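Sharing a structure with you now.
Removed from the display is one protein chain of the complex; every other protein chain stays in position.
Right after this comes chain A.
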Amino acid sequence: MKRIPPTARRGAATVGLAIASIALLTACGTTAANDGGGEAAEELGEFEGQVSLLAWPGYVEDGTNDPAVDWVTPFEEETGCEVTSKTYGTSDEAFNLMKTGEYDVVAASGDASLRLVAAGDVAPVNTDLIPNYEGIYDFLKMQSWNSVDGEAYGVPHGYGANLLMYNTEVFPEAPTSWDVVFDKASENSGKVTAYDSPIYIADAAVYLMHHQPDLGIENPYALDETQFQAAVDLLKEQRAHIGEYWSDYLKEIQAFETGDTVVGTSWQVIQNVLEGSGAPTAVTLPEEGTTGWSDTWMIASEAKNPNCAYAWLDYIASPEANAQATEYFGEAPSNEAACEFRSEGSCEAFHAGDEEYASQIWYWSTPIAECLDGRTDVECVDYSGWTEAWSEIKG
């Protein structure tokens, strides 16, 4: 809670004036292209001079974290749109931050995008206004997580897998299975980590798909009551061995650096940072397969700077920018031509464009009561059930 000290009251008139002028300015800004709500823009107007982005860490880099990593400055110089950005740690956080109406653009994973559409927080995107949309892989366009009723709601950014990170001193050989964090977690009790979000239940479901086939799990995001209970039980067993859960990626980096955590789920970008600091860690993709993400740049329905927002969507889909951003995060790019701009072999490492491989990653999507795997005889546990269970698992 923010309390204004009594001495500040004298400045109230000035503040009031400032608020009024800001309101006036923003009112001018909104009249440009988008009327808000469910309509896509017809044509673009003049750039507003600024744009505010909400994205996963590592998606919007302007050189502050690493002077060599910067794809925001060229965009600002090209368009004159000053970029402000905020990072988030979980899709739920992104979903809530979008409700504040402060962001023009959001990079959303599949477990947030549909909810954003349903809540009316993002607007359809007119892909004709985005020349670089053409270069995007076809198998990423108009998918269930980035379009609704045949209407595109954004531009695909990149996709990747949640990986198993381990301390190479504790595991001289790379683990081949997720069992090191489930059935064999007791071997490193107190030093195991897991992603702190209800969506992590799907990781347990992927593990069960492989190890308990009689449960009949077809899709880790479509779990009926029995399947869901099995996954929750597995996670409750795991809970006894968890040192800490992570959603702040900096906290996980620190825990792996100090050795407080030695094994657990992670992202490639975390490994990149740890490698830079010389920590004894590595990542691997276990045999059971894994969950992953396929992200979409979306525009807020109440965007204050819709023209700069469109400019950003086009820029980040361009081969050069898409290559830089996705390589830095450690994921496959969405633009076919991006691989020409990435370092040797990095596209192959992420199986970019390999439709077959891409289909083996279980991309985050929001669980709903109507089973996503097409079953009609049962009702699946919806996301509110998942969040409730997640609190219970953590205890």
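We adopt the following convention: a residue touches a chain if its C-beta (ideal position, glycine included) is under 8 Å from a C-beta of that chain, and two chains touch if they have at least 3 such contacts; residues count from 1.
Here is the rule we go by: contacts and distances are computed from a predicted model.
As stated in its UniProt record, the chain not included in the shown complex is "ABC transporter permease", which appears among "histidine kinase", "Phosphoenolpyruvate-protein phosphotransferase", "Monovalent cation/H+ antiporter subunit D" or "ABC transporter permease".
Considering the full assembly, A:E93 is the residue among A:D62, A:E93, A:D179 or A:E336 that touches the omitted chain.
If you put the hidden chain back, the residue from A:E102, A:E218 or A:E244 that touches it is A:E244. By the touch definition given at the top, chain A reaches the unshown chain through residues 1, 3-4, 6, 9, 90, 92-93, 95-96, 99, 115, 118-120, 190, 197-198, 239, 242-245, 254, 258-260, 366, 368, 382-384, 387-388, 391-392, 394-395.
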